[in-house]
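Every protein chain of the complex appears in place save one, which is left out.
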Amino acid sequence: MMRARVPLLLLLGILFLASLSVSFGIVHREHHESREEVSVLSGKNNPFYFNSDRWFRTLYRNELGRIRVLQRFDQRSKQMQNLENYRVVEFKSKPNTLLLPHHADADFLLVVLNGTAVLTLVNPDGRDSYILEQGHAQKIPAGTIFFLVNPDDNENLRIIKLAVPVNNPHRFQDFFLSSTEAQQSYLQGFSKNILEASFDSDIKEINRVLFGEEGQQQQGEESQQEGVFVELKREQIQELTKHAKSSSKKSLSSEDEPFNLRNQKPIYSNKFGKLYEITPEKNPQLKDLDVFLSSVDMKEGSLLLPHYNSKAMVILVINEGKANIELVGLREQEQQQQEQQEEMLEVQRYRAKVSKHDVFVIPAAYPVAINATSNLNFFAFGINAENNQRNFLAGEKDNVISEIPTEVLDLAFPAPGEKVEKLIEKQTGSHFVDAQPEEQQREEGPKGRKVHFVY
Amino acid sequence: MMRARVPLLLLLGILFLASLSVSFGIVHREHHESREEVSVLSGKNNPFYFNSDRWFRTLYRNELGRIRVLQRFDQRSKQMQNLENYRVVEFKSKPNTLLLPHHADADFLLVVLNGTAVLTLVNPDGRDSYILEQGHAQKIPAGTIFFLVNPDDNENLRIIKLAVPVNNPHRFQDFFLSSTEAQQSYLQGFSKNILEASFDSDIKEINRVLFGEEGQQQQGEESQQEGVFVELKREQIQELTKHAKSSSKKSLSSEDEPFNLRNQKPIYSNKFGKLYEITPEKNPQLKDLDVFLSSVDMKEGSLLLPHYNSKAMVILVINEGKANIELVGLREQEQQQQEQQEEMLEVQRYRAKVSKHDVFVIPAAYPVAINATSNLNFFAFGINAENNQRNFLAGEKDNVISEIPTEVLDLAFPAPGEKVEKLIEKQTGSHFVDAQPEEQQREEGPKGRKVHFVY
Partner (left out) sequence: MMRARVPLLLLLGILFLASLSVSFGIVHREHHESREEVSVLSGKNNPFYFNSDRWFRTLYRNELGRIRVLQRFDQRSKQMQNLENYRVVEFKSKPNTLLLPHHADADFLLVVLNGTAVLTLVNPDGRDSYILEQGHAQKIPAGTIFFLVNPDDNENLRIIKLAVPVNNPHRFQDFFLSSTEAQQSYLQGFSKNILEASFDSDIKEINRVLFGEEGQQQQGEESQQEGVFVELKREQIQELTKHAKSSSKKSLSSEDEPFNLRNQKPIYSNKFGKLYEITPEKNPQLKDLDVFLSSVDMKEGSLLLPHYNSKAMVILVINEGKANIELVGLREQEQQQQEQQEEMLEVQRYRAKVSKHDVFVIPAAYPVAINATSNLNFFAFGINAENNQRNFLAGEKDNVISEIPTEVLDLAFPAPGEKVEKLIEKQTGSHFVDAQPEEQQREEGPKGRKVHFVY
């Protein structure tokens, strides 16, 4: 007994130290030739970066498809506490497949990242089918039964959903009609008596038709599906697709129908990149959720200039390619106090090398810059979007710093106001620029190969 | 000292085990002839069932009446977390009584379950009195002083209130003007100086008129009331009732006046049952609270067919009779993981035998069926009600399953699509049906007595 106590105290001590190192992360400091050093959080210590391999939990999976849900935002950092009512769900299915009909206790905003989907929404008074392609979006109201077909013969379908649960801030459940080897039909939850009265039939008949009986599989007919994704034959796809409406020519604001993020003019566009966006003001489904949607294409070696969103919290989902993201916040007061009271308030750089399927969160008002290290495409959900404004901190257009009067620049920065203005005006590009303008000049010539900086 | 430590560790161990058994409940499993067994939670392990004897806390009580408040929903299950801002209050008073004037830091939605009430709302610019009967409802805005008369000579008055607190999500307080033996007048909270200046009178006079002095009761006059319910004489009732407006002929949408849940056509009606409902779209008081109200009558032996609400969380209050309720959810992931990773996702049946005054919560999207085991009447508050849709899973009308295309039914269920459709179409009733159609046929004859299944 006496010996047992020492390890217990030791264990408590270790747990305490471990909790400290988890909550404060591991910090290194960077000097970059100015008088101040900067604290940097990267990799898994960067709470805004959700690596696709690490932070998703698989809900359903068979050889035909997979559904995964991202960890709760509010559990990674209090700086995202107000995202506590939002979850992100990723869906992937192989060609010629069906996701079986189900409903959930959450509103979904669904966006097609890759491939083609035939989405059918079922209501007591009828059903609607829509053909959705990359960049098409659709709200699925809580409780609506839906099923999803990937009608393509070759291409995988990849969908990302923003989920807003209704019974609990962060939890939701999928209610499937069918029993498969992966889950039970919710109809099976009712007792024999309720089922017999509801269907006016004998329980044996109900079991045979809806749930599959014990002995069935030996008989080799009418077997249960292996999972919630099932294979479709060409005729079945044709049957399920023939009444589907294509949304490609729909007007942007039709109340209940899908809308296409990319059939409008991009709001920013040049040779380095394009940004498409639909705001709540333009679409009733988005207004209802107070969400904006954007889609960004960037060329390899380009930079989305430093900027911040005035009030929206933005959830990026990387669809194709790689990028380095730098996000700037302020060091947590707890950290400050941990080290020394009355210390200078320091900025905190959060950096991440993101790639396909990763998620990154940009809190409102936090400055961010994105450098595409390959050709890049990402989608974004902006939460709390109404009247949000994107304020750029560099570049010619939409640059908020260039609107500060010279007298104030003079007082705010060490150099005279005119010199500050000259520096601000030197960048003649806007929104998207070349990430290595100096190197380009230096390296233009026989080599011609761009070298991307690596963290 | 050495001995003390062992019990401490033991105690911690026991507490740990106890917390496990509380949070996971006690589960039994039912087989009903299909290949899958179903997990069932009932009695006090069913977190959606609030037995009237167990889960109410008495706020005020004397021989003339009683006010009770239901335990917080969010403390029983995280599956009702989003009901955390709502409380349910039950009020009962004897014939010829008055509930003394008071206000509260909560909005109330009041519904008369039984008897007649004369409700008076007092504002600085006047007062309004309304005669309310069974099924009448009225919003009492936070901070409004009101008093309630039961003017009937014989019948008890029973009222249920939905409370939405304003200072705290789940707590509210009643501020009574009068001091009784049960509680103090809030005016008594002010000091002598404030009271004297406010009423421009001496404290002795104020005490004598408003609070009652120490020696009074010996003098046998002007004694303090025993509690917040007081007896009324016939003349007093006539006086208090004579300016009251009857709401029975009022239009449904008059801004501030009571509305009658049962003076419209029921939305579902047949020989087995009727469902009356007023939605936020139809009434400004309900729109303000985003609540729907319904009232249901069911005959003994009838079944409200399996269905779910698309987005509303519904709080049932049983007014008369008995019923068996089956609610279907999915087993908690913690439970799943407790037992075995990668196990099949199982459904969970929550069942309850409810009777008079019990409360039952139906989360959004959770399928439910209600079997009346005697003639039954219940009321319901639907929270998050705007655009809610009731989706039936059986029966001819409003059946969402019957809108799923045959090809999908074919893939979703073990039997061929046509057989599934045939099963779904066999039930020719809608909404309310006979709970024992088979037994009825078998037992029709000299006996004619219905046998209700018992859990």
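First chain written, first letter: the chains are A and B, and each begins at residue 1.
Rule of thumb we're sticking to: a contact is a pair of C-beta atoms (placed from the backbone, for glycine too) under 8 Å apart; a residue touches a chain by one contact, two chains touch by 3 or more.
Note that the structure is a prediction, hence the values are computed from the model and not measured.
Although one chain is not drawn, the whole complex shows that of B:F73, B:F147, B:F292 or B:Y366 it is B:F147 that touches it. Interface with the hidden chain, as seen from subunit B, comprises residues 1, 5, 98, 100-101, 103-105, 107, 120, 122-127, 141-145, 147, 165-169, 171, 173-175, 177-179, 181-194, 196-214, 216, 222-225, 230, 232, 236, 239-240.
Where subunit A meets the chain that is not shown, the touching residues are 2, 5-6, 30, 32-36, 38, 78-82, 303, 305-306, 308-311, 313, 326, 328-330, 344-349, 351, 363-367, 369, 371, 384, 387, 389, 391-395, 397-401, 403-405, 407-408, 411-416, 419-420, 423-424, 426-429, 433-438, 453.
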